[in-house]
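All protein chains of the complex are present and in place, except for one that has been dropped.
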Amino acid sequence: MEIEPVDVSKVCIFPDQGVDRIEGEAIEALKSSCGVPYPDKTEWLTEQAGKGSLLLTTVDAMLSWARRASLWPVICFPACCAFEFVTAEASRFDMSRFGMEIVRASPRQADLLITAGTLTWKMAPQVKRIYDQMAEPKWVIAMGSCGISGGIFQSSYNVVPGYRCLFPVDVYVPGCPPRPEALIYGIQMLHKKISKGTLKQG
Amino acid sequence: MLLNYGYIALFLIIALGFTLTTLLLPVLLKRFKIVPDKPSQVKGEPFECGMRTIGKTWIQFNFRYYFYALVFLALDVMVVFIYPWAVGLRGIGITGFVIMIIFILLITVGYIYAWKKKALEWK
Amino acid sequence: MTIALPVTEVTSKLNKELDAGIIDAKDNTILVKSGSLKELISFLKNTPGLDFDYLTDITSVDYWDYFELVYQLTSIKNNHKLTVKTRLAGRENITASSIVSIYKGADLQEREIHDLMGITFEGHPNMKPLILWEGFKGYPLRKDYL
Partner (left out) sequence: MTLHTESFILNIGPSHPSTHGVFRMKATLEGEVLMDLEPVFGYLHRGIEKLCEERTYIGIFPLTDRLDYIASMSNNMAFAMSAEKLAGIKVPERAEYIRVIMAELQRIASHLVSVGSFLNDCGAFMTPFLYCLREREKILDLFDMVSGQRLTYNYVRIGGVNADLPDEFLPALNFFIEQMPLYVDEYDRLLKENEILLARTKGVGILPREMAINASTAGPVLRGSGVKWDLRKNDPYSVYDRFEFNVPTGENGDTYDRYRVRIEEIRESVKILKQAAAQIPAGPVMAPGLPRLIRLPIGEGYGSIEGPKGELGFYIVSDGSIAPYRCRIRAPSFLNLTALREMTIGWKIADAIITFGSIDICMGEVDR
C-alpha cells in the first residue's frame, strides 16, 4: 500500500538549500531600505479627548477601555531588557494588574509589541515580520535605550539604531534596562494614548 | 412532560444564539468599520518564530499517528455511552447491566484486534 | 592550584621533527610554526605525561603585519595549563589547519574566528558563517575594518 504523496511543490515556500543565502539577502535588503526612521506621532499628547457626537464618544470610550484593559504583549525578547520585562511580569511588580496577563508567543493573539533588547541587523527581518503579522490595532513600546537609539552599542557595526527604523513606535521607555516601575509608567502612557484614540482614524 | 421539552428548546436557542453571535460579530464589526481591517500578504503566511518556513510544509506524516487516533476514537465512543448508563444504572437494573457488558466486550474485541495487528507499536 | 606548566617539561619530551617546528618557548607559551601546529596539539593531547584534554579557548589577534592564533589548553587530570601560539603572515585569505578532529570544542570557535577575523581553517567540517550572515562584506575584528 504505497501512498503517493500529493505533489504540493506549488505550496512549498522555500527550497531547502540556499536558505542562509536567502536570509543574507533579506538582511542586506532590509539594511539598505531602512533609511528614514518612521516619524513619531506626538499630537495625541496635547489632543483633547471626547469631542464628536454622543453616540460616537460612548462607542469610542467603550472600545478604548476594552482595548486598553487587555493589552497582550508578544514575545520579542532579544537582550537584557527582556529580563527586566520578565521581572516586571513576575510576582513583585505584577504587570497583570494592568490586564497584561500573559505574554503571547505568536503575534496572532497579541496587540502590543514591547521591544525588550538590542536589535541587530540579523534579527531585524524577523522582528519586522512579527510586527507585520500582528493584527490591527497594534501598538509598540520601545523599551530601553537600545530600543530607542541603539544605546550603548550604537557605534557597533551590527546594531540597528533604534526600532523606529523598522516600524512606528508609540511610547519610548528610556533606561538601560528601565526599572519595572518605569516600564509600567510607559504602559500607563500607552493607556492614555489608546483612550484618546477615535474611530475616525481606526 | 411538555416542560422537559421546553428546557431542551431553551438550551437549543441559547446555543444557537451564542454560536451565531460569535460567528457574525467580526463580520459586522468589520462592515461598520469599528474594527480596522488591513489584510496583507505577510499576515497570511504561517508564523514560525519570525522566520519563513523552510522546505515543504505539506508533507506525508508517519501513519502510526492515524492508527492511534482510530483506536482512541473507538474507546472514546464507548466511554460516551458508559456515562449516561452509569448514571441511570439503578433504574434499569440487571438487564441493563448485562447489555452494557456485552457492548463493552464487543469494543474490547476490536481493541484486542488492533493490539495484535500491532497498530499501537511505536516503531 | 592550576600550575602553568613550565615549557622545559614539554620541550624535553618532543621528538626531533616536532622540535624543528618550535620557534621559541618561554614561561608557559610555545610559539610554533603554523605548519606543525596540529601535530603539536595532538602530541600535547595524547602523550601520557602531559595529556591536555581540555581546550579552554582559541583567540586570534590582528597585529597588522601578522595574525596570531592563541590556543589555551588545560589538563583536567594533572591540573596544569599551557598556551600555544602560532603566527600567520599576510592579509588576504590566510589559512590555518583546523583542530576540530582533536578537540570538538574548537568547532564553533574556529567558525567564529573565520567570520570575524577572516582566517579560514582547512579540515573544518562546515565552515559556514556562524555569527554574521552570508553576504556580509569585510571582517569586523580586523584592525583595518572601517
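Lettered A, B and C in written order, each chain numbered from 1.
By definition in this document, a contact is a pair of C-beta atoms (placed from the backbone, for glycine too) under 8 Å apart; a residue touches a chain by one contact, two chains touch by 3 or more.
Quantities reported herein were computed from a predicted structural model and do not represent experimental measurements.
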item: Partner chains on view for the chain not depicted; value: A, B, C
item: From B:Ile54, B:Val71, B:Met100 or B:Ala114, residue that would touch the chain that is not displayed; value: B:Ile54
item: Option from A:Ile22, A:Val59 or A:Cys80 whose C-beta touches the chain left out; value: A:Cys80
item: Missing-chain contacts mapped onto subunit B; value: 48-51, 53-57, 59-63, 65
item: Chain not shown, touching residues in subunit C; value: 1-2, 53-57, 59, 61-62, 70, 72, 76, 79, 83, 103-109, 116, 129-133, 140-141, 145
item: Contact footprint on subunit A, counting only the chain that is left out; value: 1-5, 16, 19, 75-80, 82-84, 86-87, 90-92, 103, 105, 117-118, 120, 122-123, 126-127, 130, 152-153, 155-159, 176-177, 179
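What we mean here is this: only the chains that are shown with their structure count from here on.
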item: Category of the chain touch graph - line, ring, star, complete, other; value: line
item: Mean-CA-position distance for subunit C and subunit B (Å); value: 61
item: Centre distance in Å when subunit A and subunit C are each reduced to the mean of their C-alpha atoms; value: 44
item: Sites on subunit C touched by subunit A in the complex; value: 128-129, 132-136, 140, 145
item: Complex contacts: residues of subunit A adjacent to subunit C; value: 20-21, 23-25, 27-28, 121-122, 157-158
item: Subunit A contact footprint on subunit B (complex, rising order); value: 33-38, 40, 42-43, 45, 47, 49-60
